[in-house]
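Heads up, one of the protein chains got dropped from this complex, but the rest are sitting where they should.
Coming up: chain A.
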Amino acid sequence: MLKLRLAELPEGHAEGGAPLAVPVRPGAAVPDRFAAAAAAAGFNPAHFDSTRGEALRLDGALGGRTTWLVGVRPGPMGMEAAGALTAASLAGEEAPGGRRGVIDARGLPPADVAALAIGAGIRAHRLPHYGATPPPALRRLELLVEDVAANEPGIARARAVLRGAGLARDLAAEPANRLTPPLFVERLWELEEHGIEVVVHGRHWLERHGYGGLLAVGRGSAHPPRLVELRWPGHSGAPPVAFVGKGITFDTGGVSIKGAAGMEAMKADMAGAAACAGAILALALRDSPAPAVAVLAIAENMTGADSYRPGDVLRMGSGLTVEVVDTDAEGRLVLADALHHARGLGPSAILDLATLTGSIVSALGHHRAGLFGNDDALRDAVMAAGEAVGEPLWPMPIGAGHREVLASEIADLRHCLPPGGGGPGWAGKFLPDACHAAAFLRDFAAPEGAPAIPWAHLDIAGMDLREEGREAGPYPLPPGPSGYGVRLLDRLVEDRFEP
């Protein structure tokens, strides 16, 4: 966790001799006091083009202190990207007293200072590392400003969001042997200290309430499933907004087992639940007036002697019966029960987040998450929040045909189509599985005849992990969980649910 501090001190005294970063905005020239050092290093300052978003290291610019010129590229995420680039640049500096640095943010409006802080904090976050030599990361960052008081609210907000996103990323990065469903729940109990009410439902409770989807998925594992509620009471007295997260701590695929290649990434198949938990933490830390509740469906999908099978028929919490076609489409089963549970909490809106389908990756790649739902106003608000925080989405359809093909011969519906089940010929090999999944979830999030609650479904497969050599997101991060969704939900609550 990067420690952020605001200071008004002249830069020469800040943080001892810690390296200094100076953001250079698009169109701005290199400040005069650095131009000489740049020239001394054989570099023509006029060639520094800040719009490329690059960093330039100057030695000896200010006495013995290392100084970085950090280009701010144009565009809404430019300042945040500059913060991230600063953190990455300073991380390599061995400064006395540990890895720390200073950003000269004087002259920037508070929103830009906060964006620098968030970018730096996201980039400097240290994911769990079980080896002897964790990769270097910036530990402390001081932001030089002209008026500490004016900037304090923005930095407080940044700290809250960074802790929320950090929690989500840490959870998603944990290996599945260190984050089984019960261990996941233990981590969630820790949130109580921030005023979050934690309610955990175990297997017996789930059996009593007939949550057949979550129970079936968790049945093959030695670690039983859990349904967790995280309640942030807020203080506006309004009905809560509900976040629903898919929390498959590891997904082998079950009996319909996955291929071995890349299966290790399935430890992050709980990124949706982690993002919901992170968002609740962020709301609590910044003392949001809006009540919110997260419903997390936590299970491990293993092959076992008692695993659920293709062809099984489940009775879900809502009473609907579901024919299982492919045990690797387990996310929608646990979400269905969680969505049903969330409806029972009387929320003003429901948003579910899940690393749900490979199909959405084929559709949108690693630059946008898929957005489905039943409410245009909520869709637009989610789109806007995503754009604002650099976690963009794209609206996707639930067509009549997507639901029709889920008809089952034996149950109320089936949860997916078998591979190649799209009919004869070439086109039948391709299944719009993300749309099918959304159509399936709609039967539980917005059942026909029941009171309508605005609902949005975010298929975040493809957005949850950063990989080496693959461009994604507004700026580069080290490989590992991105925390996608935390900032989006936090922003959405601020835009739409706070009075």
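Note that in this section a residue touches a chain if its C-beta (ideal position, glycine included) is under 8 Å from a C-beta of that chain, and two chains touch if they have at least 3 such contacts; residues count from 1.
Criterion: contacts and distances are computed from a predicted model.
For the omitted chain of this complex, the UniProt record lists the protein as "Probable cytosol aminopeptidase", which is one of "Phosphoribosylformylglycinamidine synthase subunit PurQ", "ABC transporter permease", "Probable cytosol aminopeptidase" or "Deferrochelatase".
Contact with the chain not shown here comes from a single listed residue; of A:L4, A:A81, A:A271 or A:I460, that residue is A:A81.
Touch with the chain that is not drawn comes from one residue among A:P31, A:G401 or A:P418, which is A:G401.
The chain not shown here touches chain A at positions 41-44, 47, 49, 52-59, 73, 75-77, 81, 84-85, 88-89, 359-368, 383, 386-387, 390-392, 394, 396-397, 399-402, 422-435, 462, 470-476.
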